[in-house]
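Notes to accompany the following structure.
A single protein chain has been omitted; all remaining protein chains appear in their positions.
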Amino acid sequence: MNSSMRKLLTVITEAALESVLTKDLERLGVHGYTVTDARGKGSRGTRNAAWGESSNIRVEIVCDATVAETIATHLQTRYYDNYAMILFVSDVAVLRPGKF
Amino acid sequence: MNSSMRKLLTVITEAALESVLTKDLERLGVHGYTVTDARGKGSRGTRNAAWGESSNIRVEIVCDATVAETIATHLQTRYYDNYAMILFVSDVAVLRPGKF
Amino acid sequence: MNSSMRKLLTVITEAALESVLTKDLERLGVHGYTVTDARGKGSRGTRNAAWGESSNIRVEIVCDATVAETIATHLQTRYYDNYAMILFVSDVAVLRPGKF
Amino acid sequence: MSAFDPVLLFFLLGLTAGLLRSELRLPAAVYELVSMLLLLSIGLKGGVELARQPFGALALQALAVMAMGSLLPLVAYPVLRFMGRFPRADAASIAAHYGSVSVATYAVATTYFTSRQIEFEAHMPFLLAVLEIPAILVGIVLARGLSRDIRLGSIAHETLLGKGIVLLVGGLVIGWASGTDGIAPMKPLFFDLFKGILALFLLEMGLITAAQFGSLRRYGLFLVLFGIGMPLFSSVVGIALGYGLGLSLGGTAMLAILAASASYIAVPAAMRISVPEANPTLSLAASLGVTFPFNVLVGIPLYHAMTVKVFALAGG
Amino acid sequence: MSAFDPVLLFFLLGLTAGLLRSELRLPAAVYELVSMLLLLSIGLKGGVELARQPFGALALQALAVMAMGSLLPLVAYPVLRFMGRFPRADAASIAAHYGSVSVATYAVATTYFTSRQIEFEAHMPFLLAVLEIPAILVGIVLARGLSRDIRLGSIAHETLLGKGIVLLVGGLVIGWASGTDGIAPMKPLFFDLFKGILALFLLEMGLITAAQFGSLRRYGLFLVLFGIGMPLFSSVVGIALGYGLGLSLGGTAMLAILAASASYIAVPAAMRISVPEANPTLSLAASLGVTFPFNVLVGIPLYHAMTVKVFALAGG
Partner (left out) sequence: MSAFDPVLLFFLLGLTAGLLRSELRLPAAVYELVSMLLLLSIGLKGGVELARQPFGALALQALAVMAMGSLLPLVAYPVLRFMGRFPRADAASIAAHYGSVSVATYAVATTYFTSRQIEFEAHMPFLLAVLEIPAILVGIVLARGLSRDIRLGSIAHETLLGKGIVLLVGGLVIGWASGTDGIAPMKPLFFDLFKGILALFLLEMGLITAAQFGSLRRYGLFLVLFGIGMPLFSSVVGIALGYGLGLSLGGTAMLAILAASASYIAVPAAMRISVPEANPTLSLAASLGVTFPFNVLVGIPLYHAMTVKVFALAGG
């Protein structure tokens, strides 16, 4: 298959951020994103999703390196200090690179 | 740990496809797959999982490069034109490569 | 962004293991983990999450190579023979490496 | 007391909240529970009645209703294809939606009839179930043509095992086998809570309907006109058939409502798999965005009034 | 019969299970269903009453109650900031929680009053809804200051469309529009099940409360004292206001309970977005870990007794 490389940016953060975060993403020009519900533990303690306040979301964005960088920087400056949030980036091969 | 490399193929598509898709996968000879529920946005608009029709699934398959290629080609030819679907492939290290 | 590399260890196993598994992880010194609910199929048959007994979890841990190795070895020796479980490792770039 | 039945106010609440982009929504699991309860109670209620009906009459009604369910898409298709200029697959898929039925519309109708003491054949849910499938098969044939092998058998099988049908038919059978007394101990859950459960369901329906308006704007006026015109036509067919079958006034009006209602569960699911090139947002925009609100807010009283007229004229 | 109302025993069951680290928990979807049902039934019940109230009186009460909701945070803030030595954002956020209300506390109070045949103005849910928002805006201003543009408008809008408000106000409107008879068919779900649903809800509240104790230990004694002292103070304000507004004894006690209750849904959500630097675990530890249990176990009877005293003195 003729594939080309893109970045997969994964953000894990508080469910409360879902709507603002996705708005940000669209403003930063991503072509799409995927959200799944999650729970977990980190520097800000356990978030066991027992109820809304304490649940996480896991957001994935496939995009090119530049957009990935823009998003990462934006999230870091905008949310890192005040919200439970981590993000990591990996390389993925995609078909139809035009989509991303 | 003596690990060896495999491909991790991730497919994000409409929940309506789950049963046909998994049937396809088994026919194409995968040893296993994992499904999680998801929502998201892409070229076919927002799929917010408010109800069955509009929800996504996220399917992961760990397999060798050849099988990954076969699956990717199959999905692309079979579903890409008519269904909300993206897929991407990354490299993963596995223990007990025999399993995959 | 000044990022540095870490390992992303993904474990897919029986939901029944969640509490013991997360206890293990903390003992093995991870700084955090993320859990999502999943279903799937593998060598131990279909686990369709129809009810508690048959559902899976998908655990992600971002950590350095050594910890990843320790965890992988621990899980393999401790759980592989008796539980539905797979794990795979990929490379990810993280910001604020200190966190992981 | 308001012009609308309170359950409709729940629909309007959901609609408003949705249009105002409120974060309100029923969790998927709750939506499923609520629809399961509606399907089961409708089935159980109808099943209890079935026992009392002569088999012959039932068979005849079933056949007639199936014929109607197959005919309506054949009428809708050319309109969509040639007046609406829709691609073949889309025209076929939308047509199938309008040949089938909406359980929610039926549920609202029962509360409308009950609160006005309008009698109707209590085995209607049986006809509701019968009416669900045929349009799907017709729609697929319209999209694919008979020529190519399209394994209608396996498709029918698939559809018959869909959640909705299994619960509706299951309820019918259990009701039929248990009778009123047998069901009695389950009355508190399946019958007493019915209207409250329906209210919750309509709240979510309102939210879903609101989500369709976006696509409606995109696909424009024709879909809106069709979404209102088609049920009006179907209701006339339904009245004619009901009258022809010798149903009561209430039963005839109810059959008109079934005919006028458009599916948004069984058919979309089937079309997505069997006619994938059809754009699902089109059919849902029409059936959920236009026809469902039209039917529950305007159609039900209207079709009932029409039926009254017809019976009056026929009567004397 | 036990000292506690059975629904409180469900709270204690959840609390115990949580402290013993039992794996018991309500699925998120069930928790949402249960809270939706509570909000809707409280709204519906209050709405039916609204129709009977003169608009003028309602408007006056609403304004007075809004004033109270804005005043209480202004009292709480300096205490938290200077006695508690909390950073500005945290002090403001906690203050906002205590200016707003807790629907669960109100629900427990209604069962307490009902089982003791204590009459109260049936349109209380209206005041409950009115009391929810103002404190949020005040809290944000306390944290940000008025100087900088903080688009209070859009924040109010956001908050007004939050799940809780939409369901509560929606219920009020539907109840108001439908009247007692209109609501009647939905009584089995929304009214008959109320106390059972409340029991399930309190079971989960117990589990959530238990989860707060950890952070409480961390943040120490002051938060505990504040979590008990503030509601005591607020209840006095509530009694004064209720008496001033000429509410019945029951209504006055109920207003005291509303004043004393602290939000744990609307406010945390709003603060998380508008005052992100405030530590959410602090406010929840106080409002869920201290004030909620204190109010439902001790406060409700206490505030009622206080009101009785006041009315006795005033009366003679």
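Letters A, B, C, D and E name the chains as they come in the text, with residue numbers starting at 1 for each one.
Methods note: contacts are C-beta pairs under 8 Å (C-beta built on N, C-alpha and C of every residue); 3 or more make two chains touch, one makes a residue touch a chain.
Because the structure is predicted, anything quoted here is derived from the model rather than measured.
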{"item": "Chains in view touching the one left out", "value": "C, D, E"}
{"item": "Residue in contact with the excluded chain [from D:Thr16, D:Ser178 or D:Ser248]", "value": "D:Ser178"}
{"item": "Residue in contact with the excluded chain [from D:Leu13, D:Leu38 or D:Leu167]", "value": "D:Leu167"}
{"item": "Full-complex contact with the absent chain, from D:Leu74, D:Leu189 or D:Val237", "value": "D:Leu189"}
{"item": "Missing-chain contacts mapped onto chain C", "value": "14, 16, 20, 45, 48-55, 79, 81-83"}
{"item": "Residue numbers in chain E that touch the chain omitted from display", "value": "1-2, 4-7, 9-10, 13, 17, 20-24, 26-30, 33, 111, 115, 188, 192-193, 195-197, 199-200"}
{"item": "For chain D, the residues touching the chain missing from this view", "value": "27-30, 32-33, 36, 161-163, 166-167, 170, 173-174, 177-179, 181-183, 185-190, 192-193"}
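Everything that follows uses one rule, which is that only the chains that are shown with their structure count from here on.
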{"item": "Partner chains that chain A and chain D have in common", "value": "B, E"}
{"item": "Chain at maximum distance from chain E, centres defined as averaged CA atoms", "value": "B"}
{"item": "Most widely separated chain from chain A, with each centre as the mean of CA atoms", "value": "D"}
{"item": "Chain D and chain E, separation of their C-alpha mean positions in angstrom", "value": "42"}
{"item": "Centre distance in Å when chain B and chain E are each reduced to the mean of their C-alpha atoms", "value": "46"}
{"item": "Where chain E touches two or more other chains, by residue", "value": "28"}
{"item": "Residues of chain C touching at least two other chains", "value": "36-37, 90-91"}
